[in-house]
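What you see is the complex with one protein chain gone and the rest in place.
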Amino acid sequence: MNVIYFAWVRERIGIPQEKVETQATTVNDLIAELRAREERYEAAFADITALRVALDQELADFDAPLEGVREVAFFPPMTGG
Amino acid sequence: MNVIYFAWVRERIGIPQEKVETQATTVNDLIAELRAREERYEAAFADITALRVALDQELADFDAPLEGVREVAFFPPMTGG
Amino acid sequence: MLVRVQADLFDAGAELNSFSQGRTDVGAIVSFTGVVRDTDGNLQEMLIEHYPGMTSKAITKITEEAIARWSLTDALVIHRYGPLKPGAPIMMVATAAAHRAAAFEAADFLMDYLKSRAPFWKKEVTDQGADWVAAKDADEDALKRW
Partner (left out) sequence: MLVRVQADLFDAGAELNSFSQGRTDVGAIVSFTGVVRDTDGNLQEMLIEHYPGMTSKAITKITEEAIARWSLTDALVIHRYGPLKPGAPIMMVATAAAHRAAAFEAADFLMDYLKSRAPFWKKEVTDQGADWVAAKDADEDALKRW
């Protein structure tokens, strides 16, 4: 699964995207796995309320299932306009 | 006093403006004088709720005093924009 | 602040650009353009009459009120009179502010007030004849929002 990071999430993790092999069934599970990896992931995902997630380029909830999903993106609340 | 007419008020009365010698003390008095003159004034002023008045180029009420006023304008509700 | 009352055609895009030009203290610019709409496909022209002595004064007063109330950086109003063809611009308003809410609200306010308080009267000429456009109760009611 392709995992993409934007804005300060990208900066904290240090890379814009990566391939992740996972058995996680929900976004929350995936986040738990990533946080357990390294300090920089822990720093990025520490406060989930400051984050948003998109699954295959559609905004989603953190308890959404990952089955069939090819692209997960994490980012802070958007500031367009 | 200069009296000016716009839109269908002008069309009904048949002239865009005229000098009026009057002792009328309010707009209502002036209207009563004009209505008494001729049928075309009666036609223009028959329904006062369909009219607006400006005194010296400021919107005013029909019971406003005419003392010191140099220009009275009668017209239908505005349709700008 | 710029207020113009004119018979001539204006170029809304060029006016918007010159209004926006060279500002770094502004975050939001809203423009409104009113266009002669041919509702039933039989409009030949729209005639706009106005009260020359009062028009600029009335528009300036309304615009100054909008600038003060929404702390606008600037505002622009252009309104035409005379005979206009379908599709032609009748008037435009532009507002510049730090934030979008002020720019939107002030432009909306300006339109409501220009509609019912600036001395213009529209007459539509169709193949059936010519008729003065009646003021709508809804337009008068819209003023109560402010």
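By letter and in written order, the chains are A, B and C; residue numbering begins at 1 in each of them.
Basically, a residue touches a chain if its C-beta (ideal position, glycine included) is under 8 Å from a C-beta of that chain, and two chains touch if they have at least 3 such contacts.
Worth saying up front: this structure is predicted, and the values here are computed from it rather than measured.
*Asks:* Tell me the shown chains the invisible chain touches, ordered by label.
*Replies:* Those shown chains that the absent chain touches are A, C.
*Asks:* Among C:Val30, C:Ala118 or C:Ala135, single out the residue that touches the unshown chain.
*Replies:* Considering all chains, including the one not shown, the answer is C:Val30.
*Asks:* Applying the definition given at the start, please give the residues of chain A touching the unseen chain.
*Replies:* These residues of chain A touch the chain that is not shown: 4, 6-8, 54, 57-59, 71, 73, 75-81.
*Asks:* With the missing chain put back, which residues of chain C would touch it? List them for me.
*Replies:* 11-17, 20, 22-39, 43, 86-87, 89, 98, 100, 103-104, 107-108, 111
FYI, only the chains that are shown with their structure count from here on.
*Asks:* Considering only which chains touch which, label the overall pattern as line, ring, star, complete or other.
*Replies:* other
*Asks:* Any idea how many Å lie between the Cα centroids of chain A and chain C?
*Replies:* Spacing between the chain centres: roughly 48 Å.
*Asks:* Among the residues of chain B, which are close enough to touch at least two other chains?
*Replies:* Touching at least two other chains: none.
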